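Data block below; observations after.
Shown here: the complex without one of its protein chains, the others still in place.
Chains: A, B and C, in written order; residue numbering restarts at 1 for each.
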Amino acid sequence: MRILMDEKGRKYIAHNEEFHTNFGFIKKEDIEKGMPGDVLKTHLGHKFKVLKANINDYIDLMERKCSIILPKDIGIIIATTGIGCGDKIIDAGTGAGATALHFGNVVGEKGAVYSYEIRKDFAEIAKRNIEGFGLENVHIKCKNILDGIDEENIDLIFLDLPKPWDVIENARSALKVGGYIATYTPYIEQMQILHKVLKKYEFTNVKTIECILREIEVKNKGTRPKTRAVGHTGYLTFARNL
Amino acid sequence: MRILMDEKGRKYIAHNEEFHTNFGFIKKEDIEKGMPGDVLKTHLGHKFKVLKANINDYIDLMERKCSIILPKDIGIIIATTGIGCGDKIIDAGTGAGATALHFGNVVGEKGAVYSYEIRKDFAEIAKRNIEGFGLENVHIKCKNILDGIDEENIDLIFLDLPKPWDVIENARSALKVGGYIATYTPYIEQMQILHKVLKKYEFTNVKTIECILREIEVKNKGTRPKTRAVGHTGYLTFARNL
Amino acid sequence: MRILMDEKGRKYIAHNEEFHTNFGFIKKEDIEKGMPGDVLKTHLGHKFKVLKANINDYIDLMERKCSIILPKDIGIIIATTGIGCGDKIIDAGTGAGATALHFGNVVGEKGAVYSYEIRKDFAEIAKRNIEGFGLENVHIKCKNILDGIDEENIDLIFLDLPKPWDVIENARSALKVGGYIATYTPYIEQMQILHKVLKKYEFTNVKTIECILREIEVKNKGTRPKTRAVGHTGYLTFARNL
Partner (left out) sequence: MRILMDEKGRKYIAHNEEFHTNFGFIKKEDIEKGMPGDVLKTHLGHKFKVLKANINDYIDLMERKCSIILPKDIGIIIATTGIGCGDKIIDAGTGAGATALHFGNVVGEKGAVYSYEIRKDFAEIAKRNIEGFGLENVHIKCKNILDGIDEENIDLIFLDLPKPWDVIENARSALKVGGYIATYTPYIEQMQILHKVLKKYEFTNVKTIECILREIEVKNKGTRPKTRAVGHTGYLTFARNL
């Protein structure tokens, strides 16, 4: 996946076709030949840098019709559950596929991500997004995860659903010994139900955290936390199948 | 890497030898045969469950003589820079190797982590820790990273050093186009210097964040954020080579 | 100070004159006779409740051309320095007078607030605001506090200035033994200079805090921290003349 970046840092997906912008166009053959690091010029002389898109570049540019989980939360899920290259992950619901892309990026070819999405329109978008980035280890399934989990021996089941507790019983048998369940829920009530249900099904190490992210502004005027901030995203609840 | 977990959830590394505890011992052959999920009994009848250690289990049990970066911060580094399976990472200083282990776990066999540590004693511990977990893609180098970076075409250079700014100039040429530098620094002054130096060497998207983690307690008495918390760990500064 | 509140909770200052709204008008004599708790009707039958304005009602409605310090920060200043009824406070710069109003409200008739403002236009607005609320213990002085502090035996000197450190030397001699200096500064650099200067002039118990306020939303959908929040207001630095 290559992208083009203009002089102001704005990014565009580079399809293998003539590239039209407000600053002129770039010829199809230039686009096709452009390697990461190359600088292409429009017919009006404006510069665009070719870059290999990383996962976040791509997520920023891809099609989506729903909100996505922020890197701060995805990162904490990855590092807290310790998933890595070669692991198998189940993800529900898929949404636009941002979380599945992150997971797919981490588990690599030897790993796999099975992502359940009940809405057909979202599943279609997610499939296109996964293909567009070129990941072959992420499998979008247009299926209600409540109807059964097809996979076994899973390292992490991640649930971004309104009622994740309905999945807990089935989740248990799909997980490896030592595997994790992780959920993302905006509301406190959801997290409270999760604690009860996770304990009922004998999950251990049940724990809920939230991450308050602050960006620090370093300007000539001075250094301070940004005055605008996201006040809350969601609670992350973790539990382990031990 | 297998571990043994007792009835209270305490974990122990399972070496291929007789296992002695306050609750009796387990025979060497039982240990050797134990597969993840198996329950072994001591001669006094106490149960120990065999588990495949994940990266965090192992880090909790491994030898270390210095503080380590918490999963919340490592996770945010991973997801913000978008590193994944197959990527190449430089890490300095190694310390006990916890961050290198996390990176090695994510980049997998096709990726590599080159971890620079100036102190011989730390480098020795880190080598043992990496070997103990069985990662072959993490290379501990007992070398001052200021004396030169040997690798090229790197996706992420992560610096956990008192003066990370000294490395920025060299870092630039070791990074891929689109690659990231990330630093972990406890103090605001460090982060301020980093912003200046990163801009001087034409890094873009320079950004500093901190993550305030709150754990939420769900008990019979009620739900609330834990009254004890870590007030601060470190600032994460990111910049990109574009 | 009376205000009128409409059926949607919007508030209006009640001057002793006919009151015109989009929902009809209320006669002058009705306004004049209206006591807190009374409900007045416009000629179109819309209801307006008469209220005694508290300090925050008034601040929300009064004239201002600059940002004001939030109640969270003013409250922490009040309770941390322990000021109360009868105390004497110096305040600089006045701005629209919101902080002076809060202080005046707390120290009462036996106390006094001397508020220094260098800009004539701000001082005029602040004077009108103080008079409008009917406080006689707040004295707006259109004077640069750097040119000297006229008062003595002060309990609290509060500085909301770009360079509060220039005032520290004079502040010391104006304060009672045991009196406090408090400053509000948006930037970390300001707070760092303050620490040095406060220690140079032998202030003790020098301490900087910031208050991150979260509002919790309790709705039918669920309970959660608001997703929009103020990320930062200012650092509060305290020091004591001991």
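Quick notes on this one:
Simple rule for what comes next: contacts are C-beta pairs under 8 Å (C-beta built on N, C-alpha and C of every residue); 3 or more make two chains touch, one makes a residue touch a chain.
Just so you know, these numbers come straight off a predicted model, no measurement behind them.
Looking at B:Val107, B:Ile145, B:Ile188 or B:Leu236, the residue that reaches the missing chain in the full complex is B:Ile188.
On the side of subunit C, the interface with the absent chain consists of residues 5, 9, 36-37, 49, 51-52, 54-57, 71-72, 74-82, 84-86, 102, 105-111, 176-178, 188, 191-192, 195, 204-216, 218, 223, 235, 242, using the contact rule stated above.
Residues of subunit B in touch with the missing chain: 186-190, 212, 214-215, 221-233.
Quick note on the criterion: only the chains that are shown with their structure count from here on.
Chain geometry summary: the mean Cα position of subunit A and that of subunit B are 21 Å apart.
With centres defined as mean CA coordinates, subunit C is found 48 Å away from subunit B.
Multi-chain contact residues of subunit C, defined as those touching 2 or more other chains: 188.
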